[in-house]
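Every protein chain except one is present and positioned as in the full complex.
We just call them A and B in the order they show up, numbering each chain from 1.
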Amino acid sequence: MLRYLRLLGQWALDWIAALGRASLVWFWSLAGLPRRGDMTLLIKQIYQIGVLSLIIIVLSAFSIGAVLALQGYTQLARVGAQESVGLGVALVLLRELGPVVTGLLFAGRAGSAVTAEIGLMKATDQLSSMEMMGVDPLHRIVAPRLWAGMICMPLLTLIFNAVAIWGSGLIGVGWLGVDPGGFWGGMQDGVEMWDDVGKGMLKSVVFAMVISWIAVFQGYDSTPTAEGISVATTKTVVYSSIAVLALDFILTLVMYGEFK
Amino acid sequence: MIRMRTLEISVGAFVLAGILGLVFLAFRVSGVVVGDTSGNYVLKAKFDDVAGLRVRSKVSLAGVTIGRVAKIGVDSETAEAIVTMEVSDDVDNLSVDTGARIQTEGFLGGRYISLVPGGEDQLLTDGDTITNTQGALVLENLIGDVITRLGSK
Partner (left out) sequence: MSYVDGLQDAPLGAIGPECSVRERWYSCAALNHPGHRTQVTDNLIEIEELRFSRGDRVIFDGLDLVVPRGRITALMGPSGTGKTTLLRIIGGQIRPDSGRVIVDGLDVPTLSRKELFELRKNMGMLFQSSALFTDVSVFENVAFPLRVHTNLPDEMIRDLVLMKLNAVGLRGARDLMPSQLSGGMARRVALARTMALDPKFIMYDEPFTGQDPIAMGVLVSLIRGLNESLAMTSLVVSHDIHETASIADQMYIISDGRVIGEGTPKVLREHPSTMVRQFMLGSPDGPVPFHYPADNFLDDVLGDA
């Protein structure tokens, strides 16, 4: 019994130590002024992290928007409120699904790629040799990826929301025959720029920071072996996903407070 | 190895796509209206029951949205609800006996305030209170009434 307690304590201390290391990595990556050539690195990373994620985001967005329209229509048609399907889908997407699903997809695709890349650079001594050449790997390798993640994810969320809503419109109006005036008009009447779009984007920004941080740290902190990299990428996906879902719950409570 | 130029173009296109998405969400989805440079003025109204009315519910005149509910409070002395509305400056010819009714959109829709024009010459100005009000129709009360009436026959 005592042994398990000790293991638990050890695990907790390890976790806190890792959090400390992660905070140092985060701080030292972002400290310091940008230098000549940093912009090139950043653009390259935005391409790797953002542009290459577009396909999966767009495809998922369209599918989810379409499915929401289908399911929503069926249920609302029971009480004759099928014109509200536009509003319903838009609210669900903007407030919840958009940021959360984009976050999960992003963590899985871009997050794990970043972790694997940094982990591999660590395992092949590239980070070490950079350090020995007087170049700070935190500034050159880690920082561009952190910033790129924080920039790309909100953009991807915007694209996700737009494509999903457009997809739902395509299915709802084009296929299921919902009156376009009711669909779009009802949506416009009920959707608020700040309350729905804005707060959803705020969630997405928070998710972006957390996912980028986790991805970059897991790579930097990984054990420099093949197994170590595999463990690190798994951790990135798992921790990011849990963090996104938990933060979503907390942020929803905070932002849309009056539930009772 | 992709050339730098191609890279920059695709990153630019990506950011542009994001901005377009935002524009779409702003105008087509949430109905932000540009060019509506008129301001708002404040009107108040007291109701005995505002069940279901929320902040940001719409205020309409003849079915056209002319404002939003800004605040919902309580007057503890008279046990009434005080609703503060922001009405567009374009609508400046509401008479002092304008009626305010809380209605429901459709069958299951949200509540909104409908303004019914009156006939007096004197007009409402910023900060005035509408006195001619009718509270929300609460479905349960209505059914309760009907049952009572049927029962008493």
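Just so we're on the same page, a contact is a pair of C-beta atoms (placed from the backbone, for glycine too) under 8 Å apart; a residue touches a chain by one contact, two chains touch by 3 or more.
All values reported here derive from a predicted model rather than from experimental measurement.
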Which of A:10, A:23, A:71 or A:129 contacts the chain that the document leaves out: A:129
Missing-chain contacts mapped onto subunit A: 37, 124-126, 128-129, 131-135
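What we mean here is this: only the chains that are shown with their structure count from here on.
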Mean-CA-position distance for subunit B and subunit A (Å): 34
Subunit A to subunit B touching residues, read off their complex: 40, 43-44, 46-47, 50-51, 54, 79-81, 84, 90, 94, 152, 154-156, 158-159, 161-163, 165-166, 184, 187-193, 195-197
Residues on subunit B engaged by subunit A in the complex (per definition of touch): 2, 4, 7-8, 10-11, 13-15, 17-22, 24-26, 28-32, 56, 58, 65, 106-110
